[in-house]
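Here the complex is missing a single protein chain, while all its other protein chains stay put.
Let's turn to chain A:
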């Protein structure tokens, strides 16, 4: 029996080696295929996009319809490029970049903030949605928390943030210990955990907190914004590193939309400032060319 077990173990290690070897060429994406990603998207008539479910950035309505500022901008830009449909998958923020790299999506249109560490992994379009950071807290902010540093310095305050989101990283980088940074699966859970006292702070961008608080309609909650020490972030659509041709075409179409005023009107309908993205650039946000 023990010999049998040994043989099994050998089988397992061979299988693992096989998986590792297969992994060296993920999805068989080669540069030749990347060249004509846009052609492929046009041909199939749709692009696969990654979204979250965080209104007003991204939203899946009760009827299953995909909307929100980020997918709507992507939809309009792609239409200009001749890709008429988007097929969206809801994903955790942290899973978007690995999913993009693995070829599960053609682009991320979730309001992913353009940050240097993300620029190292993917390429971004020019910025489209800008927002400041915010905290949702109990009325009167009983623990008096207004910055990430204060959360870190407090002995027991727990902060909720989306997994892989900007706010999770801000909290960890400010020195909040891992066991006090609670990964919140979605906005409703975050508000519920705040109401139940599982969280002292729920951190998201200002417009998202505003949307959640409006929906929760709970007089015992309030918002702290902007959070001192955090800049106004701007998001963009994210693409695989080899898809520069697609990204450049996307940028051109986006610039046309900004020129014509169509862009400003579209994002304003979700509450986003139309001109703020033009005050910065991808290069500035990435801290270098991307």
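By our rule, contacts are C-beta pairs under 8 Å (C-beta built on N, C-alpha and C of every residue); 3 or more make two chains touch, one makes a residue touch a chain; residues count from 1.
The working rule: contacts and distances are computed from a predicted model.
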item	value
Undisplayed chain, where the name is taken from the UniProt record, one of "Ectoine/hydroxyectoine ABC transporter permease subunit EhuD", "Hydantoinase/oxoprolinase family protein", "Uptake hydrogenase small subunit" or "Thioredoxin family protein"	"Ectoine/hydroxyectoine ABC transporter permease subunit EhuD"
Chain not shown: contacting residue from A:42, A:138, A:154 or A:198	A:198
Which residue of A:98, A:116 or A:144 touches the chain not shown here	A:98
Option touching the unshown chain, where A:72, A:106 or A:168 are the choices	A:168
Residues in chain A touching the chain absent from view	1, 5, 9, 12, 20, 23-24, 26, 92-95, 97-98, 101, 118, 121, 163-164, 168-169, 172, 178-179, 182-185, 189, 192-193, 196-198
